[in-house]
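Below is one structure, written out as structure tokens; comments come after it.
What you see is the complex with one protein chain gone and the rest in place.
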């Protein structure tokens, strides 16, 4: 039973069905009927006019988004555990043409206004130092914490007051929406977010993510960059169809609810072992090497996360019996 | 009945089946069982050891390949109608970090040794001029012509003698293999090709292309760049599975044969109208605006291609009755 | 007696004097008194408000200027013999982050509205093709021809009507001003030029060029890029002082007049041998290998320029007796 990553789960039935339905000739690239429905579908979801582009990966979505907000000679303030810094092979630099990530500390991979302000304050306004142009947050964070609408809005207000664009890495945005109970709008543009990556792949998609522009005037350039980066798939309808299928009947919410619920079952079992509160579908807990080995012996797979720590991730399709058994096994340690 | 582009056709049944079969949890990225079989499968096909990477688009494949062969300050000799020059939004520049395409003339988008040599000869060997580092050809070309093994080998020998790497854009490589009757090996590494993009999407795939390294030592860096460019899909097995399904039982050849055959039926009908010999699945023919309109009135869709010219492209799934009717309609003009 | 290049001549006395005078402690970078006078001095010369930056080379000036006008994914229309294409090692690509030079034919390295319009017209307005963002001309051209104010204005109007910025490479702008008799203003911003490189080094400077922004709002970003490219010299006053010294008492015009006059003496001697009219300080003439050898035997140094052609360049400090002797030698061939 695998608790490695939501990244590796199967695609959900609605997605498979959508692919089959889209499997007929249509206009290439993004001229097809599915792709053309994206702006409308996401505008409805976000209660405002947005431009929505499909892309195949979250890294590409983040790269394109940051390139929209930051010049090659600019800087992007983010928490130092952010995926864009740690796990994207420098894609933000590639996409922006060399922009710098300005790293700050923060609990559980969360960026605070205080930390961002401190970093901003240290930079002289001259040509010798890289001037920040954007701020990037991740909701839910790499450590499974969420930002509330108020927390997001505080960062958004800080950014506005310093002329910084705001990027939201929403690889697990669905989990954050479910967890906070907030609307997509309150967690994004109403709180000052300019552009976001909206993850579907970890949440039951096959290979489709949405790149959402709340500042719609930025989307035209992003379309060019998407092509230039080799991300304009010739049969884009297969990506668009996945996104639409998951929006319809709120499949995306149902999937995230399932993953979060599984995480909560485990969280209760972990108790004091937990390093961070469990606010999405990831758990980080203290476990000795012997304890980790004991769990593995019982058939549970997961990553070690530093010395004496392990990470468990739940997915949309997690078998709840297996989850219950793992919870029991953890309690029994 | 659409004769716009093979780019827009449906995916073939083998591909859909393979996606369904791959729809279960496995290791993320390219650690899954399908991805790990690619090197072997393509090595068998090419009769030599290769490294094979899946990518989602031909533009990405070309960009990665060219970045493997050419430094940011180098140049790439290609025919001026090449897809990398005309239709990839500058992706080669993006991927290489600014390399220059050195454009030469050539009939039907074919690069000749003479033209390449002339371009090479004009460049002074000093730091003021961009020095060529690679040569890129497309087989079949943008105008539906093919290179024979001998033609390819002549270019390969020229490249070797001038220290240039050789890239093959094989977006329609399957059509070229079928058309020339040559082996994949004879059309690639035996003729001096270092790295190639091997197209599957136009040939019945959904969204998978293969990037083949004959100089296998270049592949490790390409793996890094693939991630950095946001092209390392988290559920890569869905791409690998497509490629494997099309290699098995030679689906890729059957599909290309079907497309080429449809093109030949049309070619015979076109006769003197043809601007280029039809050696793959594309036809370029002279047709007045009135003639083009007449065909469209009968329900045939296609692109105009300059004044008095139109382009027809056939696909793996072209309905042969429709093809026959279009052939008759062309004859009747 | 060398007729190789104005690039290699000595610096003129006014420049040496200015360096000596500037040789005292002042604020670093461009905070010194000389640097702060540049905007004013060049604004007076151009009869409009400009921003003027010193840089150490024309290649850097061109690179910075083009980066101001063209995004990484954009294109720059220029004649195919332009220095930015032929002799700058791809610097425009480096500075812009990968922009493409869109090359067109033109007589004597001159760009015509017709050629530019033809190139523009061939480009589809979609994301697959690189869209032009700028146009670049060189006055005087690489073949020693000049653009009149009207010719420049026609290109400027074309550019405006297509949303293209206009760059002027003025490595030999002084020679063009002297030759045409036009004002600097009429050859630049009044004709639609947005930013120009204004050459001083070939005209008697030591190592200083001016980068002039007529669209002054672009200069702030250029200041950042200048630093980022390592072109913000810590003792910038030595560059500023050179520029100011050459502007004072019109040294720049006197120097260009001298070079042009020497070229005219030679031009009369060349007669039918001339390949282009001599409108600045460069001559391209037909000469057999034997004739070229004969001249060299008499002590004249110059470059061959293709088969049966040679190039002569005159400098601000050309000895007029030597020029007269070379003229006689050419007549005597």
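Letters A, B and C mark the chains in the order given here, with residues in each chain numbered from 1 onward.
Everything below uses one rule, namely that a contact is a pair of C-beta atoms (placed from the backbone, for glycine too) under 8 Å apart; a residue touches a chain by one contact, two chains touch by 3 or more.
The shown structure was predicted, so the numbers you read here are calculated from the model rather than taken from an experiment.
Student: Relative to the complete complex, which of the depicted chains are touched by the chain excluded from display?
Tutor: Counting the whole assembly, the omitted chain is in touch with A, B, C.
Student: Check each of B:177, B:232 or B:258 against the chain that is not shown and name the one that touches it.
Tutor: Once the missing chain is taken into account, the touching residue is B:232.
Student: Tell me, which residues in chain A touch the chain that this view leaves out?
Tutor: Chain A touches the chain not shown through residues 72-73, 86-90, 93-94, 97-100, 103, 127-130.
Student: In the full complex, which residues of chain C touch the absent chain?
Tutor: Contacting residues on chain C, toward the hidden partner: 2, 4-5, 7-11, 16, 19-20, 23-29, 32, 55-63, 88-91, 94-95, 201-202, 206-207, 224, 227-235, 238-239, 315, 317.
Student: Going by the touch rule given at the top, which residues of chain B touch the chain that is not shown?
Tutor: Counting over the whole complex, chain B touches the hidden chain at residues 71-73, 97-98, 127-128, 131, 221, 223-228, 232.
The rule we apply is simple: only the chains that are shown with their structure count from here on.
Student: Are the two sides of the chain B and chain C contact the same residues or different ones, given that same means over half of the numbers occur on both copies?
Tutor: Since more than half of the residue numbers are used by both chains, the interface counts as same.
Student: Please report how many Å separate the Cα centroid of chain A from that of chain B, as a whole number.
Tutor: Centres of chain A and chain B (C-alpha means) sit 34 Å apart.
Student: What is the distance in Å between the mean C-alpha positions of chain A and chain C?
Tutor: 50
Student: Cα centroid separation between chain B and chain C, in whole Å?
Tutor: 42
Student: What are the residues of chain B that contact at least two other chains?
Tutor: 88-90, 94
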